[in-house]
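Our next item is chain A:
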Amino acid sequence: MSILTDLTTTDIVFYVFAVVVILSAAVVVFSKNIIHSAFSLMFTFFGVAGLYVLLNADFIAVTQVLVYVGGILVLLLFGVMLTTRVVDIDTKAGTLHAIPASILAALLVGTLCGVFWITDWVTPAPKSAAPASTASTIGQMLMTTYLLPFEVASVVLLVAMIGAAMIARREKKRT
Partner candidate 1 sequence: MLQLILQSIGYIRPETALVFTLLSAIVADLVFKRKAIVAGIVLGGFAAVAYYVVDEIGVNLSIFSNMLAVDPFAVYFKFVVVTASIIIVLFSLSSNEVLSSTRRIGEYYALLVAMTTGMFFMVGASNLLMMYLSLELTSISSYLLAGFTKEAPDSAEASLKYVIYGALSSGFMLYGISIIYGLTGSLDLYSINQVLTQGGAGRLALLFGGVLAIAGFGYKISAVPFHFWTPDVYEGAPVTITAFLSVASKAAGFAMLMRFLKVGFADLTVATLPAGLWATVKGFELTNVLIIIAVLTMTLGNLVAIWQDNVKRLLAYSSIAHAGYMLLGLVVLGNDGYAATMIYFVVYLFMNLGAFYVVMLVANKTGSEDIQAYKGLGSRSPLLAVAMAIFLVSLTGLPPTAGFIGKLYLFAALIRAKLIWLAIVGVLNSVISLYYYVRIFRNMFLRDSEGSAEPLTFDAMSIVVLLVLLVPTLALGLYFGPLVTFAQNSVAMFGVR
Partner candidate 2 sequence: MSFTILNVGILTWMTFLPIVGMVVVLLLPKTNKGAMRWTALAVTVFQVVLAGLIYANFNRGMTGINSAETMQFKELFSWIDIKSVAWFGRIHIDYFVGIDGISAPMVLLTALISFVAVIASWNIEKAVKGYFALFLLLDTGMMGVFVALDFFLFYVFWEVMLLPMYFLIGVWGGPRREYAAIKFFIYTLFGSVLMLLALLALYFSVTVVDPATGEKLHTFNMLAMMNPANFEPGSILSGLNTYWRYVAYIALFIGFAIKVPLFPFHTWLPDAHVEAPTAISVILAGVLLKMGTYGLMRVAFPIFPDAAMYYLYPLAFIGFINIVYGALCAMAQKDFKKLIAYSSISHMGIVILGMTAMNTQGMMGAVFQMFNHGTITAMLFLIVGVIYDRSHTRGLDDFGGLMNQMPKYSAIMVIAFFAALGLPGLSGFISEAFSFLGAFQTFRWLAVASTLGIILTAAYMLWTLQRVFLGTLPDKWKELPDINGRELVALVPLAIIVIILGIYPAPMLNMMNASANYLVDFVRGGGGLTLLGK
């Protein structure tokens, strides 16, 4: 118990978020029902956003919530609905070759953890006093150092927009 008593609030918050992230992600991955998965994914995103906050990345956290939950997740849900026939609700999408995949995934997580553990990361003392907000720094960076990626990202967005529309729209039957 002495270990537990050492826990700071930050630690506890981390563990809570970590558990939320992992559990909800597990639900996403393992759930038989695709709707459950989709909603569980929301918790994952929230959890990850929480972790960001812990890491003093408040702007990213907000962006995460906005884009992922507000955008991507909604998109995914639309996708689920559009591709699910009303009569024969095939939301219980099955799984494939789970055993080899489990072995692979286990091996992967083991390897990753091992590597992370062994590696001697260069970690100077964590910044105790973080700046109140990273938003302005990020804003500045976007207009200076990261100007080019920023512009490229805009092209990517444009392309994705045009392309998605092109692929997804229903064509009139050719005469």
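Points to keep in mind about this one:
Methods note: a residue touches a chain if its C-beta (ideal position, glycine included) is under 8 Å from a C-beta of that chain, and two chains touch if they have at least 3 such contacts; residues count from 1.
Candidate selection criterion: all candidates are chains of the complex that A comes from, given by their letters.
The structure displayed is predicted, hence computed values, not measured ones.
Picking from 1 or 2, the partner of chain A by touch in this complex is candidate 1.
By the touch rule above, chain A contacts candidate 1 in their complex via residues 111-112, 115-116, 118-122, 144-149, 152-153, 155-156, 158-160, 162-164, 166-167, 171-172.
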